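Structure incoming, see below.
Removed from the display is one protein chain of the complex; every other protein chain stays in position.
Order of writing sets the labels: A, B and C. Residues in every chain begin at 1.
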Amino acid sequence: MSAAPETLAIRPPAVWLRFARALWRTATANAAMMTGIALFLAVVIVAIGAPVFAEVDPLDQDLLARLVPPSPGHWLGTDAFGRDIWARIAYGARISLVIGLVAVGIAMVIGSALGILSGYMGGWVDQAISQATNILLAFPSLILGLMVVAFLGPSVPNLIAAISLATIPQFIRVSRAPTIALRERDFIQACRALGFSPLRIMVRHILPNIWPEILVMGSLWLATAIRVEASLAFIGLGVKPPTPTWGGMIREGFEQILNSVYLALFPSLAILVVVLALNMIGDGLRDALDPRLKESKR
Amino acid sequence: MTDAPVLAVRGLSTQFRIGGAWRAATRNIAFDLYENQTIALVGESGCGKSITCQTILGLLPAAVARTEGSIVYQGRELVGLSDAEMETVRGKEIAMIFQEPMTALNPVMTVGEQIAEAIRVHRRCTKAEAKAEAIAFMDRVRIPAAAQRYNDYPHQFSGGMRQRIVIAMAMACKPKVLLADEPTTALDVTIQAQILAELRDLCANFNMSMVFITHSLGVVAAIADRVAVMYAGEIVELASVEELFAAPQHPYTRALFQAIPRVDETAENLQAIPGQVPPITAFPEGCRFAPRCPMRMEKCAGRPPRLAAADPASPHAVACFLHHDLALEEAAE
Amino acid sequence: MTTAQPLLQVFGVSKTFDVPRRIGAPPGKVHALDDVTLDIAIGETLGLVGESGCGKSTAGRAFLRLIEPDTGEVWFDGENLTTAIPSRMRTLRKRLQIIFQDPYSSLNPRQKVADMLAEVLSVHKVCPRAEFPRRIAQLLDEVGLPASAADRFPHEFSGGQRQRLGIARALSVGPDLIVADEAVSALDVSIQAQILDLLRRLKAERNLSYLFITHDLGVVRYFCQRAAVMYLGRIVETGPVKDLLDEPLHPYTRMLRAASPVPNPVEARKTVQVTGEVPSPLNPPTGCHFHPRCPLAKDICKQARPTVTEMGGGRAVACHLYG
Partner (left out) sequence: MARYALLKLLYAVPTLFAVLLLVFVLTRVIPGDPAQLILGDQATPEAIAALRTQLGLDKSIPLQFLDFLVGVLHGDFGSSIVTGQSVVSLAAAVLPSTLELTVASLVVGVVFGVPLGAWSAMRRNRLPDIAVRIGSLIGLSLPAFVFGILLLVVFAVQLGWFPVIAPSGDVSVFEDLRALVLPAVTLGILMAAYITRVTRSSMLQVLGEDFIRTARAKGVPWWRVVRRHALRNAIIPVVTVVGLYLGVLIGNSVLTEMVFNRPGLGKLIVGALAQRDYPVLQGLMVLYTLLIILANLITDLAYGVFNPRVRFA
């Protein structure tokens, strides 16, 4: 029964400094989460500072240095066009992160707003939103993304649209259920008895109580979004070449898999690192928030 | 009543690991339970009554709880027995029933199976025999159409009926001692009256002794022969039910009586006890009730009073310096 | 009771809930409230008594329109609440408040005490913002909490203290009527007595009226002037508390009274005639709902719903024995 993980569950988000401190305490109490945060930050830094970290342009073809294995000149080797793999991975991180963060950000905002609305209002609003959610949930996110991108064409905005569309129902689901549970709680009934407007109740009283769960979901779905984006690129529906994407690099590397394993290996590792880091963060947050799994005597 | 108690508890203390340190949730619990007798442990939440009960059956996880003292059941020491040894005692010699009939039964097993299981883990018998016996017990605790309901699941029963099933399960091996942990608290009063009558009847017919935990003095009056009033992990008063209700001695017991709104007489004012029960991490030195006690004396804060009879001839014991000068340290040999 | 107009008047309020039965089958109907009529005078405390599932909590919420009644009318201080438009209702809510049973679920865990009270004060523009701190300290003091409580979160308080906070929140808008829904049931006796004392004191100081919902007849006897007994969504008996408990008229009230434990070993051991259990509200018995458990049931009890009979002395009972 350590006191630290409890803080996040209890402190309200009103004061950001306090929140950051709580997050810090949670992270330090949980080595895995700490590692996750460190790894993820490292990737973000590499993505932002790609031009600094990789001196070579990722699109520069060096026809004299094709399929060079990892060497001092090219840490991670070069591909079939002689492009530097490390540079491509660094720039590819930008695509993955931008698509993932924007798509999940949009889905998080729209999804949780709809979920809270649906759960709190009930009635036909709930019926309509739930029905739409069920329809979207009937699709595997990959298939949905695949269809949307296939028809609309692979571009960053379309990929973002496809992935948020596939992710919105997840956030509706994760915010609707606890909203319904909260709605029956006495303090929400007290708010109603005090004549608070539904909007105030949803924003000021329900959201602060469920947003930690949304945040956990956000980090886990960010992981999924990055994986789906890479999968789409692997299928050939990513951002169009020659723009470097991790999935696309693996796709190209897979064609050379019998002679140059490293082509597919390094971008695979990159994906693994980011997704693993995000999953570790999500797990840490969840452990900190889920009182059920905490050691306690009854 | 025979001479030797069925269950003798001495100097029992249950400690929990809280924030790395062992803290005693209960201290120096001692009582005797004789055949055919019901002793009630009464007190407010956090007084340690439920913990004491679970300690007797060794149900607390060893990682977070440890026990000191002695629990002697029919001449056999239970403290220090291995889990495997305790399994032969649980259910067979000492059984237990619980507060929440809604959650105490396994939701995916039929009630009949759950009763029959209690029989089969302690005795070699065929499935059919166990089933017949389980049905007989369901019948015995007045579950209507017992044979047809054998294959029903817990959710198909009302709260009162589920509590009867829990009782049938506890009775399945005809234990000598029944530990009842607030078995009527979650029930409505009309159902409570029925369950209390049922338990009285079973104790009489099966020669069973009972430790009955409750927070309600009204329920104590209805079921107990002897009463142990608990406060903050200690027994503060121990007496026969008649004596305790006629002449409560400990200031806490008296305060309790004055704090309950009675249904049978109109009171002008209730005497609320100021303050609140201290948490386990902040038990006061000396008498634990002293900070809230209207009769507090200087010495109350110094040493903890020992549970002893003011009049050596009487079995009415109280842990209070108003009645005697015996302190806890002097009790230790 | 005075001859003046009652503060709250409830006429024939009914409420039906859909409850899911088997998956795929149409839902069942539960009559949580079935033609409930009662009133509360200014400065009066009415106890609403019954066992779990009898509809007493639903009643309290329906009177405040936290649950919309299906039929019937609720009048508060000469105004029909059931037809009040939302903006009017919001104003009226200042005069009608509620406190709850579970001190752990009744406070927003993420709101500090000061924020909780300040929000109410600002939404209802009770006083200028500059006066908030003084007003909050005053409210806390009124419910017996130190001013330092304002800076804390609900989890830092004990059950009894949380109950005080819930009361402070209700008081912040200056209500005339408070619905107390099992407000002391979850508390230990020593704390229960403290809260009952507090509610009594507030009643005297602020001339409050209470609808006091509880299952504990002892609390009713101590705290209420009049009581109404509910069974399966219907009120079966009303009357002054002392008469109702000392000489119950309705067989159900008698059973309830007899089953209530008394702290007296001689009394408590008398055999109590309690038969059967409360039937499922999905399929309530015909006629008088109580007839399957009633030792005095006649043929007519199975067929016709008994009407309310005035028995004099402010007492009324719905039973064929008196019809």
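Quick note on the criterion: a residue touches a chain if its C-beta (ideal position, glycine included) is under 8 Å from a C-beta of that chain, and two chains touch if they have at least 3 such contacts.
Everything numeric in this text was worked out from a predicted model, so none of it was measured.
Visitor: For the chain left off this view, which of B:A65, B:L78, B:A172 or B:A272 is in contact with it?
Guide: Of the candidates B:A65, B:L78, B:A172 or B:A272, B:A172 is in touch with the missing chain.
Visitor: Over the whole complex, note the residues of subunit B touching the chain we left out.
Guide: Touching the missing chain: residues 57, 59, 83-84, 87-92, 95-96, 98, 100, 103-110, 117-118, 121-122, 153, 155, 166, 169-170, 172.
Visitor: Provide the residue numbers of subunit A that touch the chain removed from this figure.
Guide: On the side of subunit A, residues 32, 131-132, 134-135, 137-143, 146-148, 150-153, 223, 227, 230-231, 234-237, 247, 250, 254, 257-258, 261, 264, 268, 271-272, 275-276, 279-280, 283, 292-293, 298 touch the unshown chain.
What we mean here is this: only the chains that are shown with their structure count from here on.
Visitor: So, comparing C-alpha centroids, which chain is the farthest one from subunit A?
Guide: B
Visitor: Please compute the C-alpha centroid of subunit B, do the same for subunit C, then give the distance between them in whole Å.
Guide: 32
Visitor: How many angstrom between the C-alpha centroids of subunit C and subunit A?
Guide: 48
Visitor: Need the CA-centroid distance for the pair subunit A / subunit B, whole Å please.
Guide: The computed centroid separation for subunit A versus subunit B comes out at 52 Å.
Visitor: Which residues does subunit B have that touch at least 2 chains other than itself?
Guide: none
Visitor: Within the complex, which stretch of subunit A touches subunit C?
Guide: 10-14, 185-187, 189-190, 192-196, 200, 204-205, 208-209
Visitor: Mind listing the subunit B positions that touch subunit C in their complex?
Guide: Interface residues on subunit B, with respect to subunit C: 44-45, 158, 160-161, 188-194, 197, 215-222, 241-242, 245, 255-257, 259-264, 266-267, 269-274, 276-277.
Visitor: For the complex, give me every residue of subunit C touching subunit B.
Guide: By the definition above, subunit C touches subunit B via 51-52, 158, 160, 188-194, 196-197, 215-219, 221-223, 242, 245, 255-265, 267-269, 271-272, 274, 277-278.
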